[in-house]
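Only one protein chain is missing from this complex, and each of the others stays in its spot.
We just call them A and B in the order they show up, numbering each chain from 1.
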Amino acid sequence: MKRVIESKAVAGQSPNYLLAKLQDLVDWAVNSSRANSLWPMPFGTACCAIEFMATAASRYDFARFGMERQAFSPRQADVLICAGRLPFKLAPVIRRIYDQMPQPKWVISMGACASTGGIFDNYAMVQGIDTIVPVDVYVPGCPPRPEGLLYGVLLLHKKIKGESLFDRVPRRDEQPLDDRGLRLPPEQIDEISEPFGNSIHQFRSA
Amino acid sequence: MSKRTVELQLATPGADARGQPLRVPLGVAEPPDVAAEHMLINIGPQHPATHGVLRLVVELDGETVVRVIPHLGYLHSGFEKLGEYRHYNQIIPLTDRTDYLSPMANNVGFALAAERLMGIAITPRCTVLRVIACEMSRIISHMVWLGTTSIDLGAFTPFLWAFQERERIYNLQEMWTGARLTTSVTRVGGMMADVPDDFVAGLRHFTQTFPKTLSEIDRVLTRNGVWVGRTQGVGVLTAAEAINHSLSGPMLRASGVAYDVRKDKPYLDYETYDFDVVVGEHGDVYDRYLVRLEECSQSNRILQQALDRLPDGPVNIADPRVILPPKSRAMNDMEAMIYHFKQVMEGVKAPVGEAYVGIENPKGELGTYLVSDGTAKPVRWRIRPPSFINLAALPKMAAGHLLSDLIAINASVDIVMGEVDR
Partner (left out) sequence: MNPSVDALRATFGPAIGRALESCGDTIVYVGRDALLDVMAWLRDTPQQTYDYLVDITAVEYRDRERPLEVVYNLRSLTRRADLRVKVELDPQGDLTVDSVVSLWRGADWLEREVYDMFGIPFRGHPDLRRILMWETYAEGYPLRKDFPLRGRFSRAEQVRQALAAQPEAHYSLEELSIAEAYEELPADMKERLRHGERGRLPDSE
């Protein structure tokens, strides 16, 4: 707790010493409760979902980290774990499920396909779910080992413990899609979806 | 990139002139009769019990399913299009990700098709190793099926037991290939690597202890009143219907058709192994459960025989134009380095022709149809997906059952959406 207080630069913190200490106590209590009982919404699509299930099974068991109850209803979930590749057909579904989650909510993008599109740089695949929903933690791997996913969860815990109730963060407001129907400006989407490596050739299939 | 909009003709008039979907209002003329009105509910695509991103639109009369209309495509990843832009060995990692519950079997299926296309005969050691890979995949796939089906029907503990067995196979897979799930274990003409020293002993230990877990699961489920009540007589398909719907694998065999690709069109010397084909009688969910449970025992039997007969010798063929030469030779010998360079940069060219090889995947007959025009990248890579074709029989099986039976029937089809949607 001491280290967190020393490193935080909170905008809404009171100049009064006792009040600031009280605010830190409240933050510590709230953030610990949130971080230590994150109920995941497993948006499992493909191979990463199997590693997610393996992380939930008895060998790696993420119930030890507070994720005891997998909330399959978004209304009761804290963190949306997108485990697996996301095709364009599934894009409105994940956006709707993200919108249905109540605040505070976080998103873990598990695996290479959810983070950047992975090996599927083609007509059918969303090149990273961050073009659709804001992401807090990216877990690389194809699929990430259960230990990798657990590390991602612990990173999210650390991120949550660095937040403050008194610091007005835009992420805690609902951010619907803009009037173009996108989350990011189109130039930014095109820029982060640019091809590289094997994907550069579109027609040279021989 | 220029944006050209394409006029699309819908084959059925699902939308009106403005492109809005047609909706038919319920109960328009007369006051709605609640007893006669049917409910239309939507299951999925995000749902714990659909085994992936499958959407089922269900028309219900009370609790009874009148019709179920599956919608797919929520995991369509463009595999077949990607395959046209990749060399044959570059497609192997793609095959891991279609049926991700049994990745090594997919690798083997593709490698067999590419080798038939190129006219390559693999070494005896490679043949036995591939049988080991296929049967290990069968066990882990059926363990996932068992675990998730019992969760769907309310039994949570077999899920943990099954996944613990999977972890032991995952250890072996990781020992061999370095990866737990996306193994990419085969190459055209051989395997990515030979098995390490502890692998045979580890797998033998597994085959000795696995029957105990199977018998535990059997004891908990097979004569359990709840299990039997929820699965017997549910989702019946007769043999003629199963053949007409092109089903394969345990779905076909549970309906009484004794067709197993390993016995009827043998590959990898399966005719020399001693195992039984498990055939059901009634074609309901209970029979499919029994077939898959017994298939795990048969796979265990095959694994023991394969371990006993594993011959020494090279695992890859000796042709350096097809298989990468060993790194020590490639770094020291000019000719070997040139072969390595040509294979990596240009890929291995297949002769003009086409080949179809079907293998007995845990889900059914996994076919790989490769068409080549003489270049290093296939003209067409078609995956004949057993789960896709098995799922098409769902509306037929589920009509007239209760909603909870629909979940059991859906679970019994053993689908993996990566293969259904590719």
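By our rule, contacts are C-beta pairs under 8 Å (C-beta built on N, C-alpha and C of every residue); 3 or more make two chains touch, one makes a residue touch a chain.
Only a predicted model underlies this, so the values are computations on that prediction, with no experimental measurement involved.
Asker: Touching the hidden chain in the complete assembly: which of A:Trp39, A:Phe72 or A:Phe88 does that?
Answerer: A:Phe88
Asker: Of B:Val277, B:Met337 or B:Val371, which residue touches the hidden chain?
Answerer: Final answer for the missing-chain contact: B:Val371.
Asker: In the whole complex, not just what's shown, which of B:Asp198, B:Glu216, B:Asp264 or B:Glu346 touches the removed chain?
Answerer: Answering carefully, the residue with contact to the hidden chain is B:Asp264.
Asker: List every residue of chain B that touches the chain not included in the displayed model.
Answerer: Listed in rising order, the touching residues are 1, 3-6, 8, 10-12, 14-15, 19, 21-27, 35-38, 40, 42, 45, 57, 59, 61-62, 64, 66-67, 69, 72-73, 76, 78, 80-82, 85, 116-117, 119, 233-234, 236, 238, 240-241, 243-247, 257, 259, 264-265, 353-356, 358, 365, 367, 369, 371, 373, 379-380, 382, 384, 388-389, 391-393, 396-397, 399-402, 405, 421-422.
Asker: Could I get the residues of chain A that touch the absent chain, sorted low to high?
Answerer: 88-89, 91-93, 95-96, 121-124, 126-127, 131-132, 177, 180-182, 186-187, 189-190, 193, 195, 199, 201-203, 205-206
Methods note: only the chains that are shown with their structure count from here on.
Asker: Flag every residue of chain B that touches chain A in the complex, lowest number first.
Answerer: Residues in contact with chain A: 45-48, 52-53, 73-78, 81-82, 84-86, 90, 93-94, 96-97, 100-101, 144, 159-160, 163-164, 166-167, 170, 180-182, 373, 375, 377, 417-418, 421.
Asker: Please give the residue numbers of chain A that touch chain B in the complex, ascending.
Answerer: Per the stated touch rule, the residues are 43-47, 49-51, 53-54, 57-59, 70, 72, 84-85, 87, 89-90, 93-94, 97, 119-120, 122-125, 142-143, 145, 198, 201, 204-206.
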